[in-house]
Each structure stands twice: as C-alpha cells, then as structure tokens.
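I have a structure here, written as structure tokens, and I will follow up with some questions on it.
Here the complex is missing a single protein chain, while all its other protein chains stay put.
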Amino acid sequence: MSNYRVHGATGEWEVVIGLEVHAQVTSKAKLFSGASTAFGAEPNSQVSLVDAAMPGMLPVPNRECIRQAVRTGMAIEAQINTWSRFDRKNYFYADLPQGYQISQLYHPLVGEGQLVIEADEKAGIPEDKVIRIERIHVEQDAGKLMHDQHPTMSYVDLNRTGVALMEIVSRPDMTSPAEAGAYIRKLRSILRYVGSCDGNMEEGSMRADVNVSVRRVGDTELGTRTETKNVNSVRFVMQAIEHEVQRQIDVIEDGGTVVQETRLFDPNTGTTRSMRSKEDAHDYRYFPDPDLLPVVLHEDFLEECRASLPELPDAKRARYENELGLTPYNARELTAEVETFARFETLLAATAKGIGKPEKDVATQVANWSLSVAPGVIKALGDEGDPANATAERQAAILDMQAKGEISGGQAKEIFEIVLKEGREPAEIAETEGLKQVSDTGAIEAAIDEILANNQDKVEQYKGGKDKLFGFFVGQTMKAMQGKANPAVVNQILKDKLG
Amino acid sequence: MTDFTQMGLKAIRDGVAAGDFTAREVAEAHNDAVAAASELNAFIVATPDHALAAADKVDAARAAGEELGPMAGVPIGMKDLFATKGVQTAAASHILEGFKPPYESTVSQKLWDAGAGMLGKLNMDQFAMGSSNETSYFGNVASPWKKLGSNATLTPGGSSGGSSAAVAARLCPAATGTDTGGSIRQPAAITGITGIKPTYGRCSRWGIVAFASSLDQAGPMARSVEDCAIMLGAMAGFDPKDSTSIDAPVPDWAGALDSNLEGKTVGIPREYHVDGMDPEIEASWEQGKQWLRDAGAKVVDISLPHTKYALPAYYIIAPAEASSNLARYDGVRYGLRDLPEGAGLQDMYAATRSDGFGDEVKRRILIGTYVLSAGFYDAYYTQAQKVRTLVQKDFMDVFEQVDVILTPTTPTAAFALGEKTDDPLSMYLNDVFSVPASLAGLPAMSVPATLTQDGLPLGLHLVGKPMDEQGVLNAGLAIEQRAGFTAQPEKWW
Partner (left out) sequence: MSVTREEVAKIASLARISMDEAALDHMVPELNNILAFVEQLGEVDTSAVEPMTAVIPQEQRLRDDVVDADPLTGGGRRDDVLANAPVAEHGFFGVPKVIE
C-alpha cells in the first residue's frame, strides 16, 4: 500500500485514482475509413466522406486497428473477447460529425487485464504494485476545434476525426500521483514495445482522463470523483491529481460537497476547472451501432496476434537480470524505452560476436558502456559530436579492443570521442592516434625488471609484509610505460616476480 | 407511333437492343411525360439531361456493336433518398435542401453502369418516414388513381410515394424505392404496381440517406414481376463499403423465373386475419390462395405467434436508429443552417433541426431519443430487439415447412390525403402486414391483385426465406399471370 497522505485542516486524507488512457492506435488509415492518420496535414485534407458523416456514408472497420488492440490486450494479460461489437455514443458537438462516436460500451474487444508498476522508494512506492485494467475498447477520435483564429467563430478540422483510439480503462487502484505517473509510464512502455501506439504525448497520441476522489483515512466508501479530461503528459497528470486532491479536500473541509463533473486541466497554471461545454453531456444513449456487425475473432487471427508479440518489458527485465547477470538498476534502465533496449541489444550482439564470447559474458561491460560511459561522452561533447557516428559496429569495435586489453577504459573514451567528432573507425583511431595499451609481456617485463632493480629497498620491504607497496610498483611501471601498459598484464608479471 | 411510356422496362430494353427504336426516343418521351405531370408532384427535381445523356451513350454503344447492359436505354426515376452526384439529394427534407452530394450511391451507380438513365429525383416521405407521402418538405404526392365517382386526391402510399405514383402514372417504366417497414410494398400495392424488397444486405446501403440502418433496403418498383427481377439484378450485389452487405453472388433472377409452383408450399399466417378486416382485402387474399393452388402449390395454414408485437417493436427500433442516424444534420457541414442572432453552437443545432425537420421526423427522433435514454433503454430498446428475435424465429420455424408466405400487403386500399394525418398511430397501422418481414430481414414483394369496387388497386404480399428472392418472384409471377391486372389510372393530370 502506498502511504501517500494529504494533511488537511481537519485531518488526514487519502486519494483514489483511476485513469482512462486514450492511445492512438498505430495504423495507416482511420478506424472506419481509408483516410490517412498522418500527423500535421493541412486542415480537412485527410477527411473522407465517411469521416465527414455525409448522408448515406457507412463505416467498415480497419483490421489493423482491431489487431493492434488485441495485441495490446494480450500484452497486459487481458481477456480477449472473441465476440465484441461497436456501440454508438450519442452527443452533439462540432468536432463530432456523425452526432455520435462509434465506441464500445456493452461488449468491448478486451476485458480484464493488469500491469505492474515497479517499486520506487524515492517516489513513495515501496514495492511492486499490480494495477488492474478493467477493459480496452476501440473507438473513434474526434476532430479538432480552433478557437483563436476568428473573433466570432471556431474553426473545425476533421483530420483526426475517425482515427482509431484504444481507451484503456484502469481500476481505481492508484493512490498517489506517483503511482499514476508510474502507471502511465509503464503503460506507454508496453504500448511502444507492442508497437500499437507510438506513445507520442506531445502529438496527442496518448491522453489521459483522470478520475480522482478523496476520502478520510480509514473511510471505506469512495468519495465523489471528478474526471479531468485529455491530460497529455505524465507531469500534467500528476499535477492535475495534486491540484484536484487539494481542491476537493478544500471543498469538503469548507463544508461543501464535491460535484461529479468533467473538468479541464490548464497546463499554464497547473489547475483544473469545470468544463462548461460538457455540462449536459450526461445521457449518451448508447446502443449497438446498426451499421456494424459483431466482431468475431477466430483462432488463426488470435494466433497471429500472439505470435507477433515481442518480448515485453517485465520479461525482458527479468531476462537481463537472470540470464545476462545485469544489476536490477541496469536491467530496469535498459528496458524502460524501446530505443534504449534496441540499441543495447544490437551493441551486445555485435560485441559478443566480435569478441567471440556468449552475450552474458560481455553484458555487464556493454550495459555499463551503454548506460554511463557512452552517454557521458556524448553529453560532454555536446554539439561537437554527432551521435549518428556512433554506430553499433564502431561501439562494438571499441568494446572489443577494451575486452581484449588492447585499449584501456580511458582510451576507449578517447577513441569514442574521436568517433563522435569525426566518424572515423576505432581501430584506425587507436592505431594512428597511438591510443593502444601495451600487452607485450617482453616490454613490460623489461620495464618491471628495471624498476625492481632500482628499488631493491622497497622490494625487501614488500617481501617483509608491506603489501601496500604493490600499488607503488604498478604505478612506476605504468609511468615507465607512459600509461599504455595493460594493467592486467602488469599485475600478473609483478605478482610473479615479487613472489 | 409507339407510346413508349406504356412500355415496360424489359420491352424498352429489348426494343433498344433490337434497334426497333432508340434510347433517345424513349428518354424524350418519358422526359415529356415527367414535365407534363407536375400536378402529381412525383418528382422533386427533373433531370432530363441525365436521361438523354445516358440514352445517347446507349445508342452510341449499340451503334458501335458493344454489349449493352441489362438496363440499357431504360429511363428510371430515382428516389430522393439515393445520393446522386451533383444532383440535389434532400431526402425530401428542408434540412438537406440544396445538398448536392459529391458522390453517387452504390445502387444508383450500378444502375447507370447497367445502362439506365435518370429522369429525376422522386418525391417521398421526408427521410422515408411516412406511409402516405404527406411528410415531404416538397409537398404531397398525388396518386394518379381516383376512387370511382370521387375527385378526392388519394395517397400514392409511402415512403416511396413519388416512385409508386410515377410508375403507375407511366412517367417512368421503373423506379428505385427503399423499404424500412414497407415503404416499397405498401405504395406499390395501393398504386397497382409491383415492388420487391430483397433480403436485408442484398443491396448496398452506401450512399442511401439512412433512416433505420438495420431495416433499410433498396429495391425496384415496376409494372411487372419480370421487370422487377431484371432491375433488382442490376441493383443488388456485394459492396465492401457496407459492413452489412451480403457477400454472395447475385443470381440471374429474371432468367430463372418460373411460375410453376408444383412441389412448393405456401403458408397462410392465421395471425394476419385481424378483427374487422376489410372484406375486399379478405377476398383478394382468398383469391390469391386459389391462384397459387392453381399454379401447383400446396397452401397450408401457419402460425406466426409474435405478429402482433412486430409493429410496436418496429416503432421502437426504427425511431431509435433514426434518432441517431439523423444527428448528423446539424448545420455544420452541409444543408440548412439556422443561426439566430447571438446563438451559440448548441442553439444553432436546436434552431437548425427544429426548422429543418418536419413534424413526423421530429416525432420519431423524440421517440427514438426517449427509448434510448438513461433508465428506459432496457425496457424499450432491448425488449424490442428481443421481440425482434422472436418475430424472426417465428418465420424461420415456419420456413421449415413452407417455401413462401402469402398475406395482403396493406389493410386497406388507398385513402385520401389528409385522412390520417391527425393521428400518427393510425398511419403507422398501414404497415402492419409489411413490418414483420422487415424486422426479420426477409425478401418480400407486393404484386397487384385486383381492383376494389371503388376501382382502387389492392396488392398481395409474398414473403420468402432469407436469400430466396427467386421463390418470392416465382410466386409473384404465378399471381401476376392469373390476376391479369392491366388496370391503369385514367389520366387527369
């Protein structure tokens, strides 16, 4: 249980949060028409007669949208309903040409599922927590209204009208803004792994309706909730919750009652306000869309959906820890984002192949490189470097040289810097820039012999038990070798010679 | 000189194909007939140029020795519910007045592709809601028929009343209709013509202004069973743009027509014998049974126990769907916009829709809104859809024993305009015999049977198994051959 509590004037409050996330389904064409879903086109240029609800137009569902929603359902271990259908949600608004949204109320495509948000002490999430998901249904997006282009008119752009959305409805299982944030991040990660939504919150690909209520600690009844619509970033969701919680507590403590209503979040002020336009949108008169038939999913379709699922975040993280031997921290960091694990796995494969070892033997080295060394160099260089130069092959070549002892850690960074700046090949850089360490036992042995001969007193002291002097010999040797000796070789020879 | 307006669809097509006359001559004759019949008010818009252009194309194709389509050279009327590219498509409403679709409905396109031409857009009950053609924004349609010894203007039926009037008055050999609860069959019956509603899903609904999606079907209205069979063949067919379209080949119905009913069983549902039934209707039904027996069929009594509940179920389901289907008429993207001074968006909607919809349309929208609203949905809508299941099951049960069902098409002959407008409910009862087949999605047709003593046509109604339009057409042909119905209205317009 989260221990998130809000201190009010009259006592302690706890918070109940449920989220309805609208995620744009990745598809080329809209849910019920052949118009494009591409972002940022000229107004009304991606609108079919169907989307504009011309008289006599009819919807025919896009298989890919159904498929992506089913795959998403499978990824959250949900019940897939092999018999579902579309319903109409009736209301009047200028962004809704049909006068109804085709959605799913009575028989959604996906039923009960769940996801796990990970423990995060700092954020007040003491242990892993299961958040239940009630359902995923597929529905049409609305168009866009522009209010600031004309003094007395709003302008209507229907390009988004009819784009497929998955509405992913959680149970009211979250009890703090941090949990809500973690839930959205985890959901986004799953969607992006599956490829069913690009998760691009700036472009509106993911928006959350945030249901919040408060109650006094110890109460078991749920308080009256408000729904804040269309909040479009993790940060804003957390802000909206914080504001709503405080507002509701203030209302109750001042002797008022919370009104069940739809609210709007203002990102500029971090506050919510009542939404006038939705005041009477309370009776949607849902009924099965008579233009559409029941969607029946057959085993071959389901099998294809199942087979096309990638390894999912939780499974990947477990594998990184258990099979690759990575630390929990590294495993979590590497699996959070699709891009991160993709780069890591490419580099890991290239490195393992180059070195000729199993992946698990080089995974820690590659993980450290990926998470701290390489990002550090890239960040330090800033605009001077071009990350595009850092191909997996080049990075693998650096890691390969390092693993073989041909270069030191410091040299690896220096070589990577040059790679970033100039796009040259690591082997060539190491050669021409003299960034190689000496592993030639002959040269190192000669240097060590000389040092031991010149420091007989210290050799005696060491042999007499002053172990710390070992570091002195290493230092002297490295100095004699101008820092280019392979430390492992130096250590080995010194140990042999000092007995 | 040949009077082309007296010729049926097939006769025109075959004559054009044989070179007996040109398609242009036929089109001109019908354009003239349309122009001279303004008193009937059957057409909202005449499109003589469309008819001539299509005819010229057919004549040119024939001259070039090209193969001609099944409707080549036939000028037809198009119900105003079908979107016709560049030609006003208003569903006989004010709210869509002036709307010129940038698209062509699938069914009308198929007809043009088959070589037909368009004489104009036919008047109808507004948004297909009505049974007398008195709800059109563009005025009532007058039936070409008159009662003997009376000059009262009669209804041509509805909602396809412009279609029935035009075909009966010989303004066109055939017309499209649409049928939601009887809107092809009832007007056909009371104007002495033939009309068939195919199995739900046979004709694409794409581009047809929607009334009640789960019931709407297009079909032909013409002056013979064979003409209907030919035209239905041109209208029907799978359309990937309509989710409820049936993906099945279109049989050659016209080619397979056969009025020998030996081995067939005809069912007579006892629930259609209603108390106080018009004796002339009763008599024509009896006559119909005999004709079918004469054609070799066995006639048996059957029971469709939920018949009584079909009409009330229909008057929940159809308005519910309509209330939602008509939400798109909001003054934003096309059609009428009524923007009172200082009105906001929602006020604009309310003003536009109040001004743009007629009373019957409003009535049905309100009924539909009510039965779907919170707290009433299950009691009304869900219950109606369950009853619909039972009505369909009744049919499917009897189709284990019978091939086709015979009933009267309408409870009465044509009534006078204005006679029933004060009582919406009594108007609804016109569809009492046609609605059950609509709820069950079955093919059904009306064939002219006889004239009443007042000289008005009565029709007989045949209902078939799903996808068995052939069975319906064959039984219809058997009646047609025996009824020998050749009466036509005396020209007064």
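Note that the chains take the letters A and B in the order they are written out, and that residue 1 is the start of every chain.
The working rule: contacts are C-beta pairs under 8 Å (C-beta built on N, C-alpha and C of every residue); 3 or more make two chains touch, one makes a residue touch a chain.
Please read all numbers here as calculations on a predicted model, not as lab measurements.
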Contacts of the hidden chain among displayed chains: A, B
Chain not shown: contacting residue from A:19, A:52, A:252 or A:489: A:52
Full-complex contact with the absent chain, from A:105, A:123, A:251 or A:295: A:295
Identified contact with the non-displayed chain, of B:29, B:91, B:232 or B:313: B:313
Residue in contact with the excluded chain [from B:19, B:240, B:296 or B:418]: B:240
Chain A residues that touch the omitted chain in the full complex: 27-29, 33-36, 42-52, 60-66, 85, 92, 94, 145-147, 149-158, 264, 275-277, 280, 283, 285, 288, 292-296
Touching residues on chain B - with respect to the absent chain: 98-100, 102-103, 199-201, 206, 214, 240-241, 243-244, 246-247, 306, 308-309, 311-313, 315-316, 323, 327, 330-337, 339, 343-351, 353-354, 357, 359, 362-363, 365-367, 369-371, 373, 379-380, 382-390, 392, 423-425, 428, 439-441, 466
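Just so we're on the same page, only the chains that are shown with their structure count from here on.
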CA centroid of chain A to CA centroid of chain B, Å: 58
Residue ranges of chain A in contact with chain B within the complex: 49, 52-61, 88, 90, 92-94, 97-100, 154, 156, 282-283, 285-287, 289-293
Of all residues in chain B, those that touch chain A in their complex: 82-83, 89, 91, 96, 99, 101-103, 105, 205-210, 212-214, 240-244, 320-321, 323-324, 326-328, 330, 332-334, 345-346, 349, 369, 372-374, 377, 381
